[in-house]
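Structure provided below as structure tokens; questions to follow.
Chains shown are a subset, placed as in the full complex.
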Amino acid sequence: MSVQRRHDRKFVRTFFTTPTAVKGEEDSAKMLRRAVQLRGIEAPDVWVPDNEDATAPSMREEGAENIVDVLSEDGADFPGEIHPRIVWHRDSPSTRYQSLQQLLQIANPEKGAIEHIDGFVIPEVGDIDDWKKADEFITVVENEYGLEEGSLAMSVIVESGEAELALGDLRDEMGKPSNNLERLFLLVDGEVDYTKDMRAITPTGELPPWPELRHNTSRGASANGLIAIDGPYDDIRDVEGYHERMTENQAKGMLGIWSLTPGQVEEANKSPLPPKTGSWRLDVNGREVKLAEEDGLYIYEGDDVELEEIGDEQYRLQIGSDERELDTNELEEELLDRADYIPSMTDIVDSMEEFEAAKEAGRGAIAMEQSATLLIDGIEVTISNDRMWDEATYQAAQTPISLFQDVYENRPDQHEDLEEIYGEEIVERAMVVG
Amino acid sequence: MSVQRRHDRKFVRTFFTTPTAVKGEEDSAKMLRRAVQLRGIEAPDVWVPDNEDATAPSMREEGAENIVDVLSEDGADFPGEIHPRIVWHRDSPSTRYQSLQQLLQIANPEKGAIEHIDGFVIPEVGDIDDWKKADEFITVVENEYGLEEGSLAMSVIVESGEAELALGDLRDEMGKPSNNLERLFLLVDGEVDYTKDMRAITPTGELPPWPELRHNTSRGASANGLIAIDGPYDDIRDVEGYHERMTENQAKGMLGIWSLTPGQVEEANKSPLPPKTGSWRLDVNGREVKLAEEDGLYIYEGDDVELEEIGDEQYRLQIGSDERELDTNELEEELLDRADYIPSMTDIVDSMEEFEAAKEAGRGAIAMEQSATLLIDGIEVTISNDRMWDEATYQAAQTPISLFQDVYENRPDQHEDLEEIYGEEIVERAMVVG
């Protein structure tokens, strides 16, 4: 039996937390009420009314009631999934007992919220046996309230060394008759508490990058049909840094990320989708410089690359302090080595369609050409690259398209945004390819 | 039950090895006798009379006697812990039998050394079952000599792929009634032998960086209440490189490192402690440039950043080959993005005290401001940054303070050094915060 994905969403881009009760406001549920109204590209794939760290301990009783109030009223119309976070701690039985109480309070069907809730988020888990304790409480509550066993999803925050190790045990434990761990949905990294648990120190106090944690979380998700989500990015002003982090994560197979504001939700909803238009980048001493497009030419506008014609088909190319004399062929070869193309949604759909047609016609591999004319110091150089596409290339290229399709099917509220970004025609073609 | 730390030291900064017997010297124990006299900032947290690799095989019999001689005489006054390293090899029963013999020899209470020994270091371990064999020998020796079972600590050198894998099994095995693995104390990476075991090759013959090994060791320590220590840094002259390595390790939660000389001990004892004074760094094309402080201004003295006033509140900023025109706000924003503050011990204590007071007053999060006036090409620019502190920030910031407190409590011989570095007042405040 293959790795199964048991939930509606195969991909989750955004995990947006909201405090459940804020002190000092006339209406302590004000932030919940505002968040539940989010629609379209600002609305997350998974919304997390956060009755743990985002809410003061003294306000959590009230927070649980707020969740119930707000969801029973407006939960039906929320376009994403809803997974409240409740308290938990691997080292504290009293916190775990509070967790059971919060579950009983929020899931009570008489309160009318549970029908809009897709699952719960459990923070601060430890060993796999600790995960089972949380799973068991959810089973007990499901049974108590006449809900189908396993119908409530469970997501965990991986924020301890123990939990990271548990990621490697998961596959041995899911499917055992004595648990319902098949309810697992998201594996979410929590780098702030993880840093504390690992006792790491950085000079500035910023979080370490923890690449191995993210790899292990992504691998745990892959091996168990789950979805990996990165933790919060604190510096809300730093949109560029948020995007860099997401690009890094995506190369690890971690396609979702925590969002702290609707602005971050919007950025993170768009980030794993292919761009509207393709672009060329040039590798200049290890930095990737985006080339400006103008009238079909790709223009290098920096100072670090200099190109000069020094004779018939003879050029001097200087990159940083490295200077070389090249003929036309060598120049094209050199620039081709340094140039990368970032394909657009249309490019990917085109290539997939072309490959599908070739496969239909009995061919297993085809060459896809990318070419461009670069403009450097007024000199035009045309480069052209053939890339072989076979079944494996095709399937790897499919990930962003599968994600797009998952979004389109599950988020009708984003249809307009997507069509505005890409145009109707390419959206339609993207929905049938693959 | 939570992860327990069962030993006196919660943190170990330094693991200093000394050959136990040197051939050709009049007194073969000369180096041991010198090392046992170390005091203060040059004395390590853990001293390791090394009866394995640092001592020639033919001298180890004599080395064991030297350990006993030197420790029975001067061990009582040594300010750090004492953990001799004895021989062991996962692939050699005869080496393991020698290990038992060395244990019996050194731990013999009639020789008067064992009362000053905190534990033993076991190199070249393999699978977790191999760790248990060493543990069992120590148990047998404890029993034979009437020592309390589990009273001798055991530290291991992780220097094989098998031992790295065992780090993931540890949590399943500690606490079983058939072993005393709770005696485990330090997990020490041994990169030279690990490189051999992994059959790695580098062009220059220098050691690979092995980031995953260090992560897995640190995680193994975190998940089992142990302490992670990095292996030796061979290039003793290269103080800057040693510090860079330690900074990297600290970001992985590996706060201790092997030291080969008292000079390295001093550097490594100081490295994880916060600096006396705060400082600002500027990110210049990916390099972090420290700004010089003068009369309250932070001055950029390099050539890669150029700033010029080109009109009323209009500036031209050039960083490397990237040139931009900015107004005052944009300039401040840009420099703020590139500037990082490295807080001092005082800054950290101030922030923690401030947060504790806020918490007392019922507030869960407060903004901490950092501001500075930078001086670039004669132009002053004041930047200011608010950072939110909540419970999690507070707890993560606490690691260097907890380390400081552990050092202060366990190392009275370093009080003078610490007071000289930080001043008495801040030392006192650091001891009560948190």
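As written, the chains take the letters A and B, and residue 1 is the first residue of each chain.
We take it that a residue touches a chain if its C-beta (ideal position, glycine included) is under 8 Å from a C-beta of that chain, and two chains touch if they have at least 3 such contacts.
This one's a predicted model, so the numbers in the text were calculated from it and none came from an experiment.
Undergrad: So 2 chains are in place, but how many copies does the full assembly in this file really have?
TA: The number of copies making up the whole complex is 3.
Here is the rule we use: only the chains that are shown with their structure count from here on.
Undergrad: Where the CA atoms of subunit A average out and where those of subunit B average out, how many Å apart are those spots?
TA: Using C-alpha averages as centres, the distance is 34 Å.
Undergrad: Quick check on the complex: what are the subunit A residues that touch subunit B?
TA: Its residues touching subunit B are 23, 53, 56, 90-92, 127, 160-162, 164-165, 168, 192-193, 195-206, 208-209, 211-212, 234, 238, 302-304.
Undergrad: Name, in rising order, each residue of subunit B that touches subunit A in their complex.
TA: 1-3, 11, 168, 171, 211-212, 215-216, 218-223, 247, 250-253, 255, 272, 281, 321-322, 337, 340-343, 362, 364, 388, 390-393, 395-400, 402-403
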